[in-house]
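With one protein chain removed, the remaining protein chains of the complex are shown where they sit.
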Amino acid sequence: MSENKWQTAITDIGKNKINLRGYPIEKLMGNASFAQVAYLAIFGELPDEKTGKMIDTIIVSSVDHGVTPPSILSALTVASTGASLSASIAAGIMSINKFHGGAIENCMKMLTEAVELQTANGLSTEEAAKKLVTDYRATKKRLFGYGHRVHSEDPRKVRLIELAKELGFYGPAVQMSVAIEQAIQEVLGRNLPLNVDGAIGAVLCELKVPPELANAFFILSRTAGIIAHVYEERTRQKPMRKVEPGNWEYDGPAEREL
Amino acid sequence: MSENKWQTAITDIGKNKINLRGYPIEKLMGNASFAQVAYLAIFGELPDEKTGKMIDTIIVSSVDHGVTPPSILSALTVASTGASLSASIAAGIMSINKFHGGAIENCMKMLTEAVELQTANGLSTEEAAKKLVTDYRATKKRLFGYGHRVHSEDPRKVRLIELAKELGFYGPAVQMSVAIEQAIQEVLGRNLPLNVDGAIGAVLCELKVPPELANAFFILSRTAGIIAHVYEERTRQKPMRKVEPGNWEYDGPAEREL
Amino acid sequence: MSENKWQTAITDIGKNKINLRGYPIEKLMGNASFAQVAYLAIFGELPDEKTGKMIDTIIVSSVDHGVTPPSILSALTVASTGASLSASIAAGIMSINKFHGGAIENCMKMLTEAVELQTANGLSTEEAAKKLVTDYRATKKRLFGYGHRVHSEDPRKVRLIELAKELGFYGPAVQMSVAIEQAIQEVLGRNLPLNVDGAIGAVLCELKVPPELANAFFILSRTAGIIAHVYEERTRQKPMRKVEPGNWEYDGPAEREL
Partner (left out) sequence: MSENKWQTAITDIGKNKINLRGYPIEKLMGNASFAQVAYLAIFGELPDEKTGKMIDTIIVSSVDHGVTPPSILSALTVASTGASLSASIAAGIMSINKFHGGAIENCMKMLTEAVELQTANGLSTEEAAKKLVTDYRATKKRLFGYGHRVHSEDPRKVRLIELAKELGFYGPAVQMSVAIEQAIQEVLGRNLPLNVDGAIGAVLCELKVPPELANAFFILSRTAGIIAHVYEERTRQKPMRKVEPGNWEYDGPAEREL
């Protein structure tokens, strides 16, 4: 073993001691939610109550979007061959990348750019949004976080913005994300509403989450959905069936109230 | 495409509609915790408040146990080669199997067997525990969920049993898990305290979770810890370093109060 | 570091020395084929020429079977999200399990059982085959390695048996695999020809490969096919397309002679 030890600041382990970022794990259990503890593990500090609730809402929003995303299709395809639970889940997670979930990170960078543009030039949110959209059109750069192949007004987006207002996160990035939607309409003449990736990205900007960790929350969240689908595959489907993305139907409970 | 569509009962997707097990996702957001929604996704029904809190506690308990478990070492080894965030996390998850996390499932089966033994033979919890341990010794079967290489009295175990009592889950399986600890002492003359795997297994029995899904909650929980370690690897360590399991030191915050 | 070192018998590394199972790697390069060297790495000894050729033929036979097997579909699904080359390939490999490739191992165990039956009871190959099929029918056990959803006379099977004869591997297991095909016809009245999994399994029995390594050769072989498909996905397809198992067409070269 080399003389030089490597350092880790996450968990201190000793006899009958498991301190996560300094907090005894048994004190966290029952007193902090999983969302708060996940945040603590990743960022090193417990979030305040509102931040914890916002994180909880974000990871609830992305738990599942049915069987068609690659994160579910790859998990089902692997599960259908008799793979273990962990290997099936891993295959699902491996498909969360640049083109699946990646819009969150890209949108965060774009919103940061827009807010910097606003500050540097003493512009209003609306002016900065318009300038960004105009600049992006001129340089043919893609606007991330707008438009959805299924939803015209994504209910997750609406609820995220609503909760951001309630919890005190309707700051510059979230306001900018809304203003850009309007600017797209005015400058490009297109109706490309802010989508759930864009809304999550905007809120994560307010929470000071680094863009390169955007997908981490999506992965954490979707892991629950992947587990649900893998379990369904194992209990309802035959081995080695063809997992056809477009040929399914929903046969679960009808819409119900909470 | 074949005529026959395949069925899924998890999420109903339509234009501006994302209903998880019947509940519009936007109603869940802000009103149900991630632990509750993960449970809903996997089992099909929202847990009552106490079940939700118990699940939350369980997934908080297993978020992290430092750098030495294979779930972290494999993630760090893969991350150190420049792998993507999702591939690094997947590599960590892939090491949660029979010998890492698997004791939960085996303990659940053993506890179920012991409780059936108790009921079938009209025994007390203590008598059934003693019989099980004696039988297992005779047939050289392994008792899962007892003993730990580091902890003599795992603080997570203690807290889980405490909360199980508080929340109304101190039922036959949890009682049996405690009685078996005593029986091991009496029959085998060994001090092998119930460990965290055993305690989680016992509580999951009370929650009627199928044993084959025991690892699912461990995977969901540990995903947060894996993310934290992968992020630390990327921000604090050099590429292609040797990830030596025994040569680290903790340099995070000292013990602190919640 | 603990006092006790762990042992490995595969490769000895020193300054300017890389000895694989004792052979300097530079002596193997150019003098032994990849099939021979893979065999050496896995089993510890260089195969004789005929064994090497047989292994080479087996791994050639399974390189690819088009886009529909799960090993390709999972790789393509993951690749379409922008995953790295290695993660895409890994996702393909992760779907080679009990129900995809696993028939080889099961067939090996069945053939071994049949040959033991033959020896123990002093039967002819045909008699033993008939007894096995009759026994399996009576106990409703599945016969692995017979029948194919596409091929009635799999060209790979035919060629493997032919080469097994040429190279001196038409021994008890291969003969039994052919006799069982006949016995199925006679006993069950069904036409279930030996398939490629069965033929590979039979030949691997002659080569004394342990059944639990049967899938290793399939994985090694299919890795080449997975690479080809992932590369095609990256160069010919758009990100996040729907990978529909049944909706493709072949547009490569027409049949041609070697």
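Order as written gives the chain letters A, B and C; numbering starts at 1 within each chain.
Note that a contact is a pair of C-beta atoms (placed from the backbone, for glycine too) under 8 Å apart; a residue touches a chain by one contact, two chains touch by 3 or more.
What you are looking at is a predicted structure, and each value in this text was computed from that prediction instead of being measured.
Chemist: If I consider the whole complex, including the chain that's not displayed, which of B:G14, B:G82 or B:G168 touches that chain?
Modeler: B:G82
Chemist: Of A:A83, A:L143 or A:V174, which one is in contact with the hidden chain?
Modeler: A:A83
Chemist: For review purposes, identify every residue of subunit C that touches the missing chain, sorted by number.
Modeler: Residues of subunit C in contact with the hidden chain: 1-2, 5-35, 37-38, 41-42, 44, 46, 53, 56-57, 59-61, 63-68, 84-87, 89-91, 93-97, 150-156, 158-160, 163, 166, 212-213, 215-216, 219-221, 223-225, 227-229, 231-232, 236-237, 241-242, 244, 246-258.
Chemist: Go through subunit A and note every residue touching the omitted chain.
Modeler: 1-2, 83-84, 86-87, 90, 244, 246-247
Chemist: What residues on subunit B make contact with the chain left out of this view?
Modeler: So the residues of subunit B touching the unseen chain are 1, 68, 70, 73-74, 77-78, 80-83, 87, 90-91, 94-100, 102, 239-240, 242-246.
What we mean here is this: only the chains that are shown with their structure count from here on.
Chemist: How big is the gap, in whole Å, between where the Cα atoms of subunit B centre and where those of subunit C centre?
Modeler: A distance of 36 Å separates the two centres.
Chemist: I'd like the Å distance between the centres of subunit A and subunit C, where a centre is the mean of that chain's Cα atoms.
Modeler: Result: the chain centres lie 41 Å from each other.
Chemist: If you look at subunit C, which of its residues touch at least two other chains?
Modeler: 1, 83, 87, 90, 244, 246 - these are the residues of subunit C that touch more than one other chain.
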